[in-house]
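For this view, one protein chain was removed and the others were kept in their places.
Labels for the chains are A, B, C and D, by order of writing; each one numbers its residues from 1.
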Amino acid sequence: MTTMMNPYLPEIATVLEVIQETPNIKTFRVVLNNKDRMAKFKYEPGQVGQLSVFGVGEATFVINSPPTRMEYLQFSVMLTGEVTSMLHTLSPGDQVGVRAPLGNWFPYESMKGKNIVFVGGGIGMAPLRTLLLFMLDNRKDYKNISLLYGARSPEDMAFKYDLPDWSTRKDMTTVLTIDREAPGWEHKVGLIPNVLLEMNPSPKKTVAITCGPPIMIKFTLQALKKLGFEDDQIVTTLEKRMKCGVGICGRCNIGTKYVCVDGPVFTYAQLKELPNEL
Amino acid sequence: MSKELRIIGFLCNWCSYGGADTAGVGRFTQPTDLRIVRLPCSGRIDPLFVLKTLTGGADGVLVSGCHPRDCHYSEGNFYARRRLEMVKRFLPVIGIDPGRFEYTWVSASEGQRWQTVVRGFTEQVHALGPIQRFGKDAAAMAAQLAASHA
Amino acid sequence: MSAKYLAQGDLSAWLGALAQGRRVLVPVRENGAVVFRPYGPGTKPVLTRQADSPPKESVFPSTERLMEFSYSKDAENLGKVALDIKETVNAPATVVFGGRPCDARGFTVFDRVYDTKTIRDPYYAERRASTLFVTLACDTPETTCFCNSVGSSPVDADGSDVLLTPVDGGWLVEAVSERGKALLDAPALKDATAAAQDQAKAAKEAAEAAMPPAWDAAPAAAKLLEKFDDMGFWDDVSAKCISCGACTYLCPTCYCFTVTDERSGMKGERIRTWDTCMSFQFTLEASGHNPRPTKAHRLKNRVGHKFSYYPDIHKGPIACCGCGRCIKLCPVSVDIREIVRLAMELPTATAGKP
Amino acid sequence: MPILDELKAAIAKRLPELDVVIGWGKGFDALHHTPVFITSEADLDKLVLGPLSVQNLATYLTRYPKTKKIGVVVKGCDSRSVVQLLQEKLINRENVVVFGFPCEGVVDLEKVKRAFEDQGMEAARVSEASFQGDRCTLTSGGKAGSLPMADLWADKCNRCQYHDAVISDEFVGQRLERKAEDAYADVAAFEAKPLAERQAFWQEQMSRCIRCYACRNACPLCVCRDQCIAQTREPNWVSQRTGVEEKFMFQMIHASHLAGRCTECGECERACPVGIPILLLKRKNNKEILELFDYRAGIDPEAKPPLLAFKVEEEKINERGW
Partner (left out) sequence: MKIGVFICHCGSNIAGTVDVAKVAEMAKSLPEVAFASDTMYACSEPGQEGIINAIKEKGLDGAVVASCTPRMHGPTFMRTVARAGLNPYMFEMANIREHVSWIGKDKEANTAKALDLVRMAVAKLARNKPLFAKSFAINKRVLVLGGGVAGIQAALDCADGGLEVVLVEKTTTIGGKMAKLDKTFPTVDCSCCILGPKMVDVAQHPNITLYASAEVDEINGYVGNFQVKVRKKPTYVDWKLCTGCGACLEKCPSKKSPDLFNEFVGTTTAINIPFPQAIPKKASIDAGSCIKFKTGKCGVCAKVCPVKAINYEMEPEIVTEEVGAVIAATGYDLMDWTVYEQYGGGRYKDVITSLQYERLLSASGPTGGHIKRPSDGKEPKTVVFIQCVGSRDKSVGRPYCSGFCCMYTAKQAILTKDHIPDSESYVFYMDIRAPGKMYDEFTRRAMEEYGAKYVRGRVSMVYPSGGRYVVRGVDTLAGTQVEVEADLVVLAVGAEGAAGAAHLAEKLRISYDSYGFYMESHPKLKPVETNTAGVYVAGCVQGPKDIPTSVAQGSAAAAKVLALFSKDQLQSDPQVSSVDLKRCVGCMKCAMTCPFGAIKEQEVRGEIKAQVIETMCQGCGLCTATCPQGAIQLQHFTDNQILAEINTLLESELEETQG
């Protein structure tokens, strides 16, 4: 008889709060209905979860609230397909399914004592937010923390509620940028890789963590290389079409690696080892 | 008439839906089996709607549009006429009585004609009785036939 | 327990006995295709050739319900809707009778993925536990058979519970597993004579000898990875592929699936269905991006998964049982043997591009 | 000169202007041919032609960009698919070179399998096969057997009206100029059965369907393929539920989308790995199309498909309808 959990069976959760982050991104804060399980719920920064709207289906999102702040689990959802458009119709009180945590996480243990550079673009900021907040909550474990966060326009910038804190904190450096000039914008204007080169972070005892749209990742990697970062000093997190989330259903593999169990977090060195099928 | 059967009508907004309205305004009594889906034009009807509805368990499907040459969109019902005729002729090969599907033309002023159409079609479907459904019913039938052949 | 003997005339008696209280799936002919169907009185099993569909459905149905869900409203506040989910595991006691060694072996490929130390798929696992395989050893290979090249043989008992070997007037019946032993306790089965046992041994040897020469597919693992970026190679070998799913759905080892919700009114079900990596939709992302956009990418994944990634992850075994159905039933005869051999730079029947 | 050599010569002549020529080559055993893709003169050796050249190679034409220059060898029936694709402007006439030949017919491998099985021979274990004159000789398991070709031709060949390609840029060999009658007797015979029996027939046949969509993907005119509505949720015509009605819905989609377009190459049915006789559904539509509109698909590249056209006065459709 089975002692292990049915890996396909979601926990039922209630939407606490819905935040319209940008015109096409909404954030959902949910709690598991089973209080005991919610209390015991454990996960690591960078792990993902599957959100279910029963009748429509499941989709994968990173848990972008840190395990150090357990009032709720936060997921940010960009409007792309059937499940996400249904998620966007939800309001507080609505019931969803949650299967989490899934996948691996950021190797924060090995980052202890190092300088950290976060480079996030658009919705790619979501996984970085988890780790950033986690590090801020364990601030003494890390040395300098800097964040470069870019979006197409001010409206497309998510997590606006975090930005005042991040911008004013003394224990981190925050640079915000948008692609093109916009009225009222008081931060940087320019593409992320270019701004990153301007920031000129030293690779010495530093880890860069980056996530964003494929084209941004491509040029950010180039920029980081130019700045002298080694492949194993760069960490990123991938997105793939997933179904089961537990390495069975067979679609999210890149060669031998299943993004849902072996990922989504990879160092650039690991990525380079994988066949070229992103 | 016996127990209600499931009859689904697809009506164009401009003529036949209006004709059904006119029938209502005129209090032209009709059987209650029919459920109407309103569409802009008979040309909007993908023949697959008819097939999906019948194989999905409806006992009858009725399509009605503007009379040929009177289409609100000038040509929609011309295309519909060909497509619907084809679907009607197709039904026998999948084992569905073609009498379960009819298509016709009723204008917005023809309340009386609408009444006649609904009465006639409902009677026709009742004469055929409840449809044998793909899935359960037909599986039983297949088993029965196999047994009788064995 | 010693081996038993089943006379041809006693076959239906044994099948009838096996069918008491469980379903017995046997290969039967339907309009030219041989498929597994529940045994009933009068059923005539086809034991002379490999079934067109393997008995994959017995443990891994093409469609199965994972759970039911239902919504219910708060009478006081209609906008407040509660959700309830119910797990639906369904594992009827089953015997799969008359499959071939390759068919039974297919599930060993599943086992390494579906029931491991870290993850257990309860739907699969429970059905696997409730299903027994009475397998018929092969005598003569079909033109598409190549089990001996993927680490198996026409008389391989791996994955089976009982093995039948053709002997004069019937079959030698040997239990392979403990569970299989229980099946042998039947009046239709007689104790096997030594002669029958010798005949069976000879038959097994003959069957193995009848196979075309084996080529070891193990080195393909590395070779295929080397060819990963050689899209010219994959374009060539996939040129005739029409991207249907016949190869994967008829494969005893292909285990990929998709999950879909179907809802009617306030309730519905979450179901899982076979999926195929040959389909464009398999990896299509909501954004429209597809990491495997062409049939060349997808065929690469099918071959790669079977002969490279799976052996790599599971340290050896190839995710192919060599049954040859993907070749035999492919509408355009895409031949996985040729592709693997080409990747391994071995000579092929068509010498060069397929 | 044997037709095959003529064909090789014709292809060799046109090959320099083409990116690829699609023909048939030897398959995995003596009873199978398989598509081959010829890009150089050396590849010409792979070319074969005969009663085993069953696949309709026109199905590959739409899988290339329209700008690619492609040669394709066609049987009479296959050529109609080419015409239909041209009619629908799905391929560019100037980028396709059609190689025609007088086609005597192809065998139905299912018939071969069964006929030899009756002689105690397994076609799946064939070691040699030959098609000489009107007989087919097979060696399997050390035994040899012979059968008249008349018993083995595919049904479509027995009723073939287009042995010679209806369109070709290069035609090799002598035209057969032969024409059988096709009164759709198979459709009529099926429809003579009681209604419930017809439905039960499909119920039983479709219960074998594994939704592999080989029927669709082998079809030269199923040009939606990756975008087929059988596999979308938007629109959501077919659910993933297990019922036969769901599986059958796709066959209705296929038949419906092919109405007035199907050229009866029979690939859908041939490709089906579990032997579901789905061509019947398309034949039924074709019968009606012929009756209603006096139209056969794949004959005239300039014609307009009847379901994409109309007449203000239809001769054969009762205007008042029901």
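In the analysis below, a contact is a pair of C-beta atoms (placed from the backbone, for glycine too) under 8 Å apart; a residue touches a chain by one contact, two chains touch by 3 or more.
For clarity, every value in this text was computed on a predicted model and none was experimentally measured.
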Displayed chains contacting the withheld chain: A, B, C, D
Looking at the whole complex, which of D:88, D:117 or D:300 touches the chain that is not displayed? D:88
Which of D:16, D:133 or D:235 touches the missing chain? It is D:235
Footprint of the hidden chain on subunit B, which residues? 4, 6, 8, 13-14, 17-18, 20-21, 23-25, 27-32, 35-41, 43-46, 49, 52-53, 56-58, 66, 69-76, 79, 83, 115, 133, 135-136
I need the residue numbers on subunit C that touch the omitted chain, in ascending order. 63, 65, 71, 73, 78-79, 262, 264-267, 269, 288
The missing chain sits against subunit D at residues 88-90, 223-224, 227-229, 232, 234-237, 241-243, 245, 257, 304, 308
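As a convention for this text, only the chains that are shown with their structure count from here on.
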From the C-alpha centre of subunit B to that of subunit C, how far is it in Å? 45
Rounded to the nearest whole Å, what is the centre-to-centre distance of subunit A and subunit B, using the mean of the C-alpha atoms as each centre? 53
How big is the gap, in whole Å, between where the Cα atoms of subunit C centre and where those of subunit D centre? 30
Set of subunit B residues in contact with two or more other chains: none
Mark out which residues of subunit A touch at least two other chains, giving numbers and ranges. 82
Report the residues of subunit D in contact with subunit B in the complex, numbered from low to high. 187, 190-191, 195-204, 207, 237, 243-245, 248-249, 252-253, 255-256, 259, 280-281, 284-285, 288-289, 292-293, 306-312, 314, 317, 319-322
State the interface residues of subunit C toward subunit D in the complex, per the touch definition above. 30-33, 35, 48-50, 52-53, 61-63, 140-144, 236, 239-240, 242-246, 248-250, 258, 260, 262, 271, 273-274, 276, 279-281, 327-329, 331-335, 337, 349-350, 353-354
Residue numbers on subunit C that touch subunit A, as the complex places them: 66-67, 69, 71, 79-85, 87, 89, 113-114, 119-122, 125-126, 225, 228-229, 255-263, 268, 270, 272, 275, 277, 282-287, 289, 291-292, 297, 301, 304-305, 308-309, 312-313
